[in-house]
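All protein chains but one are shown at their positions in the complex.
Showing chain A:
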Amino acid sequence: MHTVVLTKGVPDFREGKVSFDEDGHLERGNTPTTMNPNDEHALRAALQTRVRHGGRVDVMSMGPPGYTSVLREAMESVYADDLFLISDKQFAAADTWATAITLATAIQHLGEPSLIFAGFKTADGETGHTGPQTCWCLDMPLITHVVALDVDEEAERVRAKRLVEGDVSEIETVEAPLPAFVVADPEFEPSYRTARHRLERKRLRAEARERAETAEEEVTFWDHAELNLDPDYVGLDGSPTIVESVDPIPKAPSEREATVVDPGDPEAMGEVVDELAPFAGGD
């Protein structure tokens, strides 16, 4: 079973180092990149499929060369095999549509994978479009909001449980022929209920740990020429979306000034008590 997972690097907002230029565009150079948190669920779904049915998991991302760290993360966390980075100046500033065309082309370039996984929306753009649009380009059945799945290899079908309208209490089971495109929900829980699956996962982990050491050197880069893509249809030029303006994220309140008080100084301590007294009364 050959599966492909799409993953994206997003600015690591946790670090508090996000910076924007004067026009309100993200300054990627100054912002550390991390894996889009929602993609982890897609990766887990792919790993579960591989553990149960064998085969391989390839991870693909489109973005600047620095995204190799994200691909490495994928290899470490879910033991991916081959890593692909679709990277070219021509792809810069692509909207979801131009991204979808590029990714779909790259996936076809890989051959014919049986399952393609994508995460549920990115932490930066939050559109949730890229997965479904890529799927549309590939002309495959699409199953979204997937929380559990199982593949019937013989029948070449995938059966999945999905949340209906994002509600955990309503789950429907659907089936689709392979190849299919799956968008994993953040509620996705991989499950390994047999010892053989657990052992296989453990084996893959040990193997991937070794591979991950040189992961960044092993990434395959593809540019528009390699994928035979017309620059007019990708990147900014191929993007029908026009961004009118960007609202900067409001800044956190500035830090208040601190006063250092010597606990041995009765007068200063008296002032502290006076300051605190009103709160002691529950005000």
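In this text, contacts are C-beta pairs under 8 Å (C-beta built on N, C-alpha and C of every residue); 3 or more make two chains touch, one makes a residue touch a chain; residues count from 1.
Heads up, the rule we're going with is that contacts and distances are computed from a predicted model.
Undergrad: When one chain of this assembly is omitted, its UniProt record names it as which of these: "Oligopeptide transport system permease protein OppB", "FAD-dependent monooxygenase", "Methanol--corrinoid methyltransferase" or "Formylmethanofuran dehydrogenase subunit A"?
TA: "FAD-dependent monooxygenase"
Undergrad: Using the touch definition from the top, which of A:E112, A:E189, A:D237 or A:D265 touches the missing chain?
TA: Going through A:E112, A:E189, A:D237 or A:D265 one by one, A:E189 is the residue touching the chain not shown.
Undergrad: One chain isn't shown here. Among A:A148, A:A215 or A:L229, which residue touches it?
TA: Considering the complete complex, A:A148 is the one touching the chain left out.
Undergrad: Just the residue numbers, please: which parts of chain A touch the chain that's not shown?
TA: 147-150, 159, 161, 168, 171, 187, 189, 191, 193-196, 198-199, 202-203
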